[in-house]
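Left out: one protein chain. Kept in place: all the others.
On to subunit A.
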Amino acid sequence: MSIETAVWSRRPQTGVRIVDAHAHAGPYSLFFIPEAGPEAMVRVMDRCGVAHAVLSSHLAIQLDATEGNAQTAEIVRGAPDRFTGYLTVNPWQDPVGELGRWGDDPCFGGIKLHPDLHDYPLTGRRYAPVWEFAQRTGCPVLTHSYDGSPYNDLAQVEEVAVRHPGATILAGHAGATPLGFDLAIEAAQRQPGLMLEVCGSFNTGPDIVRMVTEVGAGRVVYGSDFPFIDLRMSLGRVIFSGLAEEDRAAVLGGTMTRLLQWRSGLER
């Protein structure tokens, strides 16, 4: 059964390993989220046939990296087959300490940066320990990106990719706006370490097809931002995008599965 048929027949898809590369968990003060906890997240994943999600707790990104990273780890430990954690690094809240505390913990498979929420530029020196860690280990870094932002616009994303060519950097939301998508594509074409993650409010299937056409299926990854945004919004765009089956499978999960394998590389 194709994924489209699974949607039409209202059954979970089983044909492709779907990995959500951009997830959170828990309440967020700015607006009400029904059922923001991991139990409902797993239920929604099961409803659609999403195998795995990589998440950072809302507490970690919005307020308290220390308590929030502990919360992320607890969520992952509760369902290790369904979740991997992003270690949130807040430049104002002891980046070295957080990396030291959690860097070797297999609960975490990536690092999450949110310069817009922390009023600190992605290019700033306080993030230096993150780039050192990412280059040394191969741990992917997911950063929020937004066209026109003073903290994480595409020029800043590209600048850190230039400075740290050995790092794998996921541009979260791929710039977030139609202009942002264009700029993200151009930056990714110039910087091989830069990948595009497609969640957000303004992306469409045709935008995703353009990203894949311009930078390759191996550098575009599905993410949803759930439970910030419902998982099915972004998922539907990818499913019905018209991408070739192989490319779509890479975007939906193949590429992210590969990116999460960096710890096994360290062990060899």
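Rule of thumb we're sticking to: a residue touches a chain if its C-beta (ideal position, glycine included) is under 8 Å from a C-beta of that chain, and two chains touch if they have at least 3 such contacts; residues count from 1.
Operating definition for what follows: contacts and distances are computed from a predicted model.
> Missing chain's UniProt protein name, "histidine kinase", "Putative TIM-barrel fold metal-dependent hydrolase", "ABC transporter ATP-binding protein" or "Na+/proline symporter"?
From the choices "histidine kinase", "Putative TIM-barrel fold metal-dependent hydrolase", "ABC transporter ATP-binding protein" or "Na+/proline symporter", the unshown chain carries the UniProt name "Putative TIM-barrel fold metal-dependent hydrolase".
> Using the touch rule from the top, list residues of subunit A that touch the missing partner.
7-8, 10, 30-36, 40, 43-44, 47-48, 178, 201, 203-206, 226-233, 235-237, 239-241
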